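Below is the structure I would like to discuss, written out as C-alpha cells.
All protein chains but one are shown in place.
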Amino acid sequence: MAIYINKSTRVLVQGITGRQGSFHTAQMLAYGTRLVGGTSPGKSGQVVEGLPVYDTVFEAMEAEPAEASILFIPAPFARDAAYEAIDAGIKLLVVITEGIPLHDALDIMDYAHREGTVVVGPNTFGLVSSGQCKIGIMPNRFYVPGPVGVVSRSGTLSYEIVGNLSDAGLGTTTVVGMGGDRVVGLGFIDVLKEFEKDPATEVVVLVGEIGGSAEEEASRFIAAHMSKPVVAYIAGKSAPPGKRMGHAGAIIEGGRGTFASKIEALHEAKVRVAELPFEVPSLVREALGNS
Amino acid sequence: MAIYINKSTRVLVQGITGRQGSFHTAQMLAYGTRLVGGTSPGKSGQVVEGLPVYDTVFEAMEAEPAEASILFIPAPFARDAAYEAIDAGIKLLVVITEGIPLHDALDIMDYAHREGTVVVGPNTFGLVSSGQCKIGIMPNRFYVPGPVGVVSRSGTLSYEIVGNLSDAGLGTTTVVGMGGDRVVGLGFIDVLKEFEKDPATEVVVLVGEIGGSAEEEASRFIAAHMSKPVVAYIAGKSAPPGKRMGHAGAIIEGGRGTFASKIEALHEAKVRVAELPFEVPSLVREALGNS
Amino acid sequence: MKLYEYLGKQLFARYGIAIPKGQMVETPGEAAEAAAEYGEAVVKSQVLTGKRGKAGGIAFVSSPDQARQEAARLLAMEIQGLPVEKLLVEEKISIDQELYLAITVDGASRSPILLVSLDGGMEVEEVPAERMLRWPVNVNLGLQPYAIREICRRLGIGGGLQKQMLELVPRLYRLFRELDAELVEINPLALCGSGLIAADAKVTIDEDALYRHKELPRITEKTALELRAEELGLAFVELGGEIAVMANGAGITMATLDMVQHYGGTPANFLDMGGGADLERTANALELLLATNPRAILINIFGGITRCDVVAEAFAQVKESRGVDLPVSFRLVGTNEEEGRAVLERMGISAFHSTEEAVRHAVEISLP
Partner (left out) sequence: MKLYEYLGKQLFARYGIAIPKGQMVETPGEAAEAAAEYGEAVVKSQVLTGKRGKAGGIAFVSSPDQARQEAARLLAMEIQGLPVEKLLVEEKISIDQELYLAITVDGASRSPILLVSLDGGMEVEEVPAERMLRWPVNVNLGLQPYAIREICRRLGIGGGLQKQMLELVPRLYRLFRELDAELVEINPLALCGSGLIAADAKVTIDEDALYRHKELPRITEKTALELRAEELGLAFVELGGEIAVMANGAGITMATLDMVQHYGGTPANFLDMGGGADLERTANALELLLATNPRAILINIFGGITRCDVVAEAFAQVKESRGVDLPVSFRLVGTNEEEGRAVLERMGISAFHSTEEAVRHAVEISLP
C-alpha cells in the first residue's frame, strides 16, 4: 500500500520536450512509473523517450486519460499549465517549477480546490510510492519499499534522510515533498492524515524547516489525531532571522517560525525530534520497536 | 413531502426593513414560513414583524442559523448580498431582485456553484412548498397541498395557472419560480429531477416562455428521464422576433427560442401542451387519470 | 443596448484589437472626403441589424466621387425598416481568410461562452453547428491561454494565426467582462497577411449594467413611447394593433397577448407594469397605454405584490383627469381584490374573475 499514487496511476509530463522534462521522463520510466505521454505546445507528433508528445493536455487525455500530471514548465507559464491540467481533469498535479509568483500560486490553489485536484508543490521534488510510482525528480535508488512514510518541505534534505533510512535497511511507503514555497498545495496535515489511514505505513518521518507555522500546526494535529509514531527533523537551527534561506518559506519574521517554537511544539506532541539528519534512522527504529 | 423546502426550513430575509422586504415578511409569516430574522446594514437591534434585524448575515447566523435566505436587495448591491449569504453558509438563496446586471448574475452563479448553494432566481417570485413553507412573493391563498409540482419561468403567469389548478381542486406539492433573467440558478431540469424523486408529486406542470433553449433542453430530459407525466404551457406565441418581452430571457433572436421549436420539442417528449393557460387543469386531470 | 459598428470598433481599438482605418460620416460630402484618404474604400450603413450586406447597405468605392454617390444612395435607404443615418467609411483591406469570433452568455451553462469558427463572413445561423466551436468560460478563471491553444488545436489553427488569437481573444474577453457586454461579435475577423483585423463589430451592452458605464454612449432602437416607458421603468413594446393591454408580470402579459390573438383580436402593445407599483407608477403606465390610440383597453391584474385597489384607483384617476371614454375590459383578482372591485363599480365597471372572460370581452369591444 501507499498514499496518493500507486503502480496503476497514469501520469502525464507537461513540458516533456525540455531539458529537465525529458531527463526526468527517462528517470521516471526507469523507476517504473506508468507514464502515458507528455505535452509541449506546437510539438504534437514528436516522441520523447518512446512517449507521444501532444500540443495540449486535452489532446493527451483524448489519446489516453491520466490521473496525474507533473509540470516542468517555466515559472511565467506555470499557472496556465496548471489551469490546463485541472480543467482537463487531472486529479493530482505535481508542480516541480521553482519561482512561481506567489499570487499565481494562490490562483492555482484556489482553482484546484474548487475542482478537487490535489496539488503537490510548487517547488517540490515530487512524490514517490516506493517500488510503484515516482512522480518527481528525486534520485531513484533510495526509494525502496518499507514501513516508513516521509513528508518533507525540502528536497535534497529528504533525499539525504531517505538515503540514511535505506542505508539502515529502512524502506518507505510513500515519500511526499510539499515544496519549499510559501504557498503549497499539500500540507503536512493532509499527508499525515493519509499516512495515518495507510495500513502499510508504520511510522512517519516529518522533515521541516524554519519559517511559517506549518510544523506547529502539524504538531497540534499529531497530538490530537495520530496514533502512529512520528519522527521529525527541522532544518535551520543556525539561520539568522530576517534572511531568506533559499526557500521562500524559510525566513524567520517578527519572531515567528523560529526553530525553537517548532521544536517545542513537536516535543509537546510527543514527536521524536532528531538533532541532526543522520539521527533519523535510529529514532525510526526506536519508534518501530515501540509501536 | 415536497422539494427544496419544508416546514422545518429556517429562513432569513435580507433587506427586511425595506418596503418590499417588510411587506413580504408579513406575508411569509402569515403563510407559516419559519422566518428567523432579517438583515439590514446599520439597523441591528430593530424589530420587523416581530423578527430581529441584524447588520450582517454572519451576525444573524450567530444568533440563529438559517438554511435559506430571500433577497430583497436593490440590483446594484445584490451580488454582494448574495456573496455574503453564500459565504455565511446559506444553502438555498432566493433572489427576488429584478434588473441584476448579467455579469453579476454570472458571478453569483459561479460562487454558489463552488460553495454548493442552490440559487433560485434572480428575478423570481420564489418557491413554495404548499402548506409548509413559502420563500417568495406569490399570493398566499392558492398554494394548497396536492399532487402537482409546478416549475415556471414567469411569476404572475404561474399564479394564474396555480390559481386555475386550485380552483379546480388541484393542490400543489412545491411551486418553483426559476426567474425571468437570462442567467438563473435553478433550471427546469434541476427541478424536474427533484419532482421525479419526490413521492408526493404525481404530475408536473412546466410553465415556459419564448426565448433561450431551456424548454427544448427540458424536453430532452423529460423524454429520457421522467416517468411522471408533464403538462406544459408556453407563453409568447404572438410575440414578434427581436423584441424583448419584459423578461430578459424572452427574446427571439436569430430564429432561436421560438414558440414553434419549443412546442415541437415538448410534443416529441410526449408532454401534454396547453394552448391557453386555463386549459392546464384539465390536462393535469387527464394526466393524473392516466398515471 | 446594441452599438453601431463604428462605436463597437472604437471600443475594440480601446482594448487593443486591430480595426481598419476609418471614420463615421453623416453626409455624402464627408464620405467623399474620408474616401479620398483611403483610395479603395468601403462605405457601410450604420444600422442595428445584421442583414445590411444582403440588403445592399454596403458599397465598395474607388474614388471620392463614387463614395459621394454611394453615400447619398445609402443615406436614402431603410434597412429592415431602419433608416440609415450614419455611414462608416473605411479603407478597403485585403483579406486572406475570414474567421468568426464571438463571446456571449450561455444561460444553460450559466457562463460566458466563446464561439469560434473558420467559416467567417457568413450569417452565423448559416454556419453548421459542427463547424462552430463553443467553449464555455469559467468566469473565475477567465479565458486563459491554454483554453485558446486548445480551441485553436480543435480548429486546426496553428503557427502565427494561433499566436494572433492568443493576443486577441483575451482582449475581447476583457472588453466583454469590463463593459458588461451581452454579446461581442467579430464577423468577419479578417486575417490580412500575418495580422487579424476586426472587419466588423457587433457589441451589445447589458442595459441593467449601464448605470456603471457612464462613459458609454446611449443608443436606442425604441420608439418615442418605448423610450417614455423606459424612463418610467416599465417594460413596453409597441405592436400596432387595436387593444391596449396591460398586465403585471412579463409571462402573464405575454399569455394575455397570446389569448387576444387566439380570440381574434390584435394587441396594440406589450405593457408589463411589473410588481408592486404604486399609484403614480400605475397611473403613468395607464397614460402610456392611452398614447397608443387603441380601440379598447384590456387590464389583467393578478394581485400578489401588486394591490388591486391601487390599480383601480390609478385607473379612476387617469380616466377622470384625461376624460377617457374608451371601452375597458378589466380582470382583477388577488391582493385587495374587494377594495379594487368597489372602486371600479363606482365607475360602472364590473371586473372579470378570469383572464379568459376578460380577453374575450376585450376582443368584442375592440371590433369596429
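Note that the chains are named A, B and C in the order they appear, and that numbering of residues resets to 1 at the start of each chain.
Basically, contacts are C-beta pairs under 8 Å (C-beta built on N, C-alpha and C of every residue); 3 or more make two chains touch, one makes a residue touch a chain.
If you're wondering where the values come from, they're calculated on a predicted model, not measured in any experiment.
**Q** Quick one: jot down which shown chains the absent chain touches.
**A** In the entire complex, chains touched by the missing one are A, B.
**Q** In the whole complex, not just what's shown, which of A:E67, A:E115, A:E217 or A:E264 touches the removed chain?
**A** A:E217
**Q** May I ask which residue of A:E84, A:E194 or A:E209 touches the chain that does not appear here?
**A** Only one of A:E84, A:E194 or A:E209 touches the chain omitted from view, namely A:E209.
**Q** What does the interface between chain B and the hidden chain look like in terms of residue numbers?
**A** Where chain B meets the chain not shown: residues 41-42, 44, 55-59, 77, 80-81, 83-84, 87, 110-111, 114.
**Q** Contacts of chain A with the missing chain: which residues?
**A** 19-20, 23-24, 75-76, 98-107, 109-110, 113-114, 125, 137-139, 152-160, 163, 180, 182-185, 187, 207, 209-210, 212-214, 217, 233, 235-240, 243-250, 254-255, 275-278
In this section, only the chains that are shown with their structure count from here on.
**Q** Central chain, going by Cα centroids?
**A** B
**Q** If I average the CA coordinates per chain, which chain comes out farthest from chain B?
**A** A
**Q** Please work out the Cα centroid separation of chain A and chain B, and write it as a whole number of Å.
**A** Those two chain centres are 47 Å apart.
**Q** Report the inter-chain centroid distance for chain B and chain C in whole angstrom, where each centroid is the mean of the CA atoms.
**A** Between these chains, centre-to-centre, one finds 26 Å.
**Q** In whole angstrom, how far does the Cα centroid of chain A sit from the Cα centroid of chain C?
**A** 54
**Q** Enumerate the residues of chain C that touch no fewer than two other chains.
**A** In chain C, residues 138, 140 touch at least two other chains, as defined above.
**Q** Mind pulling the residue numbers of chain B that touch at least two other chains?
**A** Chain B, residues with two or more chain partners: 114.
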